[in-house]
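Apart from one protein chain that is not included, each protein chain of the complex appears where it belongs.
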Amino acid sequence: MQRKGYFMSDEGSVSLVLFSGTDDKLQAASVLAVGAAAMGRRVEIFLQYWALDAFRADRVLKDHGVAPEAGEEGLRAMQAQGKPHWSELFAQAKELGEVQIHACADSMEMFQITKDDLDVMVDGVWGVASFFMAADGPVTFI
Amino acid sequence: MQRKGYFMSDEGSVSLVLFSGTDDKLQAASVLAVGAAAMGRRVEIFLQYWALDAFRADRVLKDHGVAPEAGEEGLRAMQAQGKPHWSELFAQAKELGEVQIHACADSMEMFQITKDDLDVMVDGVWGVASFFMAADGPVTFI
Partner (left out) sequence: MQRKGYFMSDEGSVSLVLFSGTDDKLQAASVLAVGAAAMGRRVEIFLQYWALDAFRADRVLKDHGVAPEAGEEGLRAMQAQGKPHWSELFAQAKELGEVQIHACADSMEMFQITKDDLDVMVDGVWGVASFFMAADGPVTFI
């Protein structure tokens, strides 16, 4: 049997539900998105809750904190690493391949914001059903 | 190539391992469960650790907090949204389709509780192997 890399297969998209709004998780998610896009996979990203909040045009570059277990040392290591910001990596992913970013309509309503409040890299607002229809691969929740 | 929505395909269940016990993650999980059930997918939910604790009959409706990054503003937005409680959404999912909720036997032992301590919407107690046997689709960890 020949092994076929998941991200290289033709079977379905890579679907990421972004829930968490801390910079470390957004960074990890952006690296997955870039990797998948670079390997020719279609990527569907769905922004909910605190991840959506972090994609507001006026908040993208703000400090969104990191997981509590990072500690002082982890935070310093992360800040010192000199990697591109997660927003830049998501933009790269969109340039590299077929990557769509949609905001969850329910979460938009919760924050009482409209598409104009979001960063330009967000393609639109979707209900959960639309995301599920587009997500023809497994869903990774981050 | 015709695209087939993942949640509409016949290939396997939607399997959610619920680990986190905060109200925001449980809410997000319940929305995924309702969406998948509404689209005719079989849903297997497995309750571990703090999510299991939140499904105790006498704790379901308690305040379980939210992710630290929510902040004061996020918490207020969530409380003000007037959406049904996550327990109600899970109950809706069970009415809509083939949705099973099992408690992890290891976590039950950890909390020293029995099935009688859990909300009635929990169908039973399973070992990890039983969940894996039933989970014939990818596993989303929340």
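Chains here go by letter, A and B, matching the order in which they are written, and residues are numbered from 1 within each.
Everything below uses one rule, namely that contacts are C-beta pairs under 8 Å (C-beta built on N, C-alpha and C of every residue); 3 or more make two chains touch, one makes a residue touch a chain.
All values derive from a computational prediction rather than experimental measurement.
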Response to the item:
Full-complex touch with the removed chain, picking from A:36, A:52, A:93 or A:128, is A:36
Worksheet item: Can you name the residues of subunit A that touch the chain not displayed here?
Response: 1, 3-9, 24-25, 28, 31-32, 34-36, 38-39, 67-70, 74, 77-78, 81, 83, 137-138, 140-142
Worksheet, complete the sentence: On subunit B, the omitted chain is touched by residues 10, 12-13, 15, 17, 19-22, 48-50, 53, 64-65, 68, 106, 109-112, 128-129, 132-141
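Everything that follows uses one rule, which is that only the chains that are shown with their structure count from here on.
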Item to complete: For the Cα fit of subunit A against subunit B, please give the angle of the superposing rotation, nearest 5 degrees.
Response: 120
Response to the item:
Separation of the C-alpha centres, subunit A versus subunit B, in whole Å, is 22
